[in-house]
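Right after this comes chain A.
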Amino acid sequence: MSTSSDTPATVPPAVELDGITKRFPGVVANHDIRMTIRAGSVHAIVGENGAGKSTLMKILYGMQRPDEGRIRINGEDVAFRTPSDAIAAGIGMVHQHFMLADNLTVLENIVLGSEPGKGGILDTAGARSRITRLGESHGLRVDPDRLVEDLGVGDRQRVEILKVLYRGARILILDEPTAVLVPQEVEELFANLRDLKDQGFTVIFISHKLDEVLSIADAITVIRRGTTVASVDPGSVTARQLAELMVGSELPTPETRESTVTDRVVLDVRDVTVRGTAGRPLLSDVTLSVHAGEVVGIAGVEGNGQTELIEVIMGLLPFDEGRILLGEEDITTWSTLRRREAGIGYIPEDRHRQGLLLEASLWENRVLGHQTRKPARKGIWVNRAASRKDTERIVREYDVRTPGIDTLALALSGGNQQKLIVGREMSGEPRFLIAAHPTRGVDIGAQSAIWDHLRTARAGGLAVLLISADLDELIGLSDNLYVIYGGRMVARLDPGQVTPEKLGGYMTGAIAEERS
Partner candidate 1 sequence: ACGGSGGDEGTTANSASGASEAPKASGLKVGLAFDVGGRGDKSFNDSAYAGLERAKTDLGAEIKDLSPAADGSNRGELLRQLAEAGYNPIIGVGFAYGEDIKKTAAEYPDIQFAVVDSASNGPNVTGLLFAEEQGSYLAGVAAADKSKTGHLGFVGGVENDLIKKFQAGFEAGAKSVKSDIKIDVKYLTPDGDFSGFKAPDKGKIAAEKMYQDGADIVYHASGDSGLGVFQAAAAAGKQAIGVDSDQYETVKEADLKKVIMTSMIKRVDVGVFEFIKAFKDGTAKGGSDNVYDLKVDGVGLSTSGGFIDDITAKVDEAKKKIVDGSVTVPAKP
Partner candidate 2 sequence: MTTSVAAPEARRVRRYHLALLGVALLILLLSLARVVADAPELTSSGTFGAALLLAVPIALAGLGGLWSERAGVVNIGLEGMMVLGTWCAGWAGYQWGAAAALVAGLLGGALGGLIHAVATVTFGVDHIISGVAINLLGPGITRFLSEVLYAQGTAAADKGAGITSSPGLASQAPSVSLPLLSDGPDLLGKLEATHWFLLSDVAGVLRGLTHDVNVLVILAVALIPLTFFILWRTTFGLRLRSCGENPWAAESLGVNVYLTKYIATIISGALAGLGGVFLVFVTTKYVEGQTAGRGFIGLAAMIFGNWRPGGLAVGASLFGYADGLQLRSSHAVTGLLLFGAILLLIYTGAQVRKALAVNGPGVRQYTAAAVAALAAVILLWLWVTVDKLPNEFVFITPHVLTLLVLSAASQSLRMPKADGVRYRRGEQH
């Protein structure tokens, strides 16, 4: 894919980064980063989670200022103080997480910050026609007058790109744009990007998905632990080699060895429907069962009902029809607390929102969710001594890297926070565990540790419902794989047989409903 258009040597590079260093309290996010990005190319940056990619891009976009180093755009030295400076220099950024105001319209989101109009009055009509034209010429069609909250992920992604194009950016930064897209949508996006490249745009592209990177990039820079470790040509490197550059070691694989599935059903979800407020049901007639010793994986594009499924099982979301059984007992009407007490463990998808009290100590986080059970509880009291002791055990057994158990949770890195959560949820001796994105944002060492813990528990008879966006993880860990699409279970697959491509087909609805 390295069809680099011939550029005369006189054209300066679009971006040059020279010795960029950025320190955060306790972390050096970027250290002496150097790279050169050719104008009119797609340049990929790869690296593990936390390697410092987003930080580097935020620096390039003026959102953060480097402690050291120089930035040159089209050969000229620049010092951005705010994103407006970067925008003025022709740089646009699509962030890793959507940066959209839900209660504003698409139009308002797009024009925000560089609004057309005379005398401060917004020229809505002008903006609308410009957005429509822009959308048509780049194949990014969205209705400018809809509220963003009514849009799906794909549309939101398009709005984000339109935002950048609208500002006349010639250098586009895309920070993990494909994380929430299904393969088909990724293909559409790539078509757009190639189109842009042909029109002379420079694209900086960040992704963890190495196949994608190899298919789109003209050049690749690898970042490890905040510093540039290699610049490679996609034509002369394999995904495996790339990965080893990123990690600095062999890749682990989430392969499940032998089956431990029993015939004892632990969790039984029967015909669950959640209507929600707007027309389309959030979940319709979802049926699935998880056996002791079994890992059931749920594949699906974000926003297709996974969150609702988890919340229904945890008792956080009321549902309109159906039943849920835990073992023999009907838990449909049970409170979250009672479900947890009955042996449901929960590794939430967003650990900062649902899993931790960031401003509380580790041992208090150990109590969280277990406040009614031993060892955290003694009558009406919180058993501090026992909780602390058990926290020490978790820190030891799960290799949580922390100065101590009185440290506040926010001081830990994401991976260590995740290990603490996994340790906590396992220590309640659960019968059934919801593991939602258990290794998201976690470095590779911690990743394989968490996988090991899941496997061990599975061997011990734990029933696991695994939700993940990482298809390799899903295929590797699951005994059974369901695909959720538009709130329905559209397929049940054997992870031993399925390919990522086929999975993607079901996930996007490209392949029609089927039960195997």
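As a convention for this text, a residue touches a chain if its C-beta (ideal position, glycine included) is under 8 Å from a C-beta of that chain, and two chains touch if they have at least 3 such contacts; residues count from 1.
Selection criteria: all candidates are chains of the complex that A comes from, given by their letters.
As the structure is a computational prediction, the values presented were derived from the model and not from experiment.
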{"item": "Chain A: touching candidate in this complex (1 or 2)", "value": "2"}
{"item": "Touching residues on chain A, where the partner in the complex is candidate 2", "value": "58, 61, 63-64, 82-84, 87, 93, 95, 97, 99-104, 108-109, 111-115, 117, 120-122, 128, 132, 143, 145-146, 163, 167"}
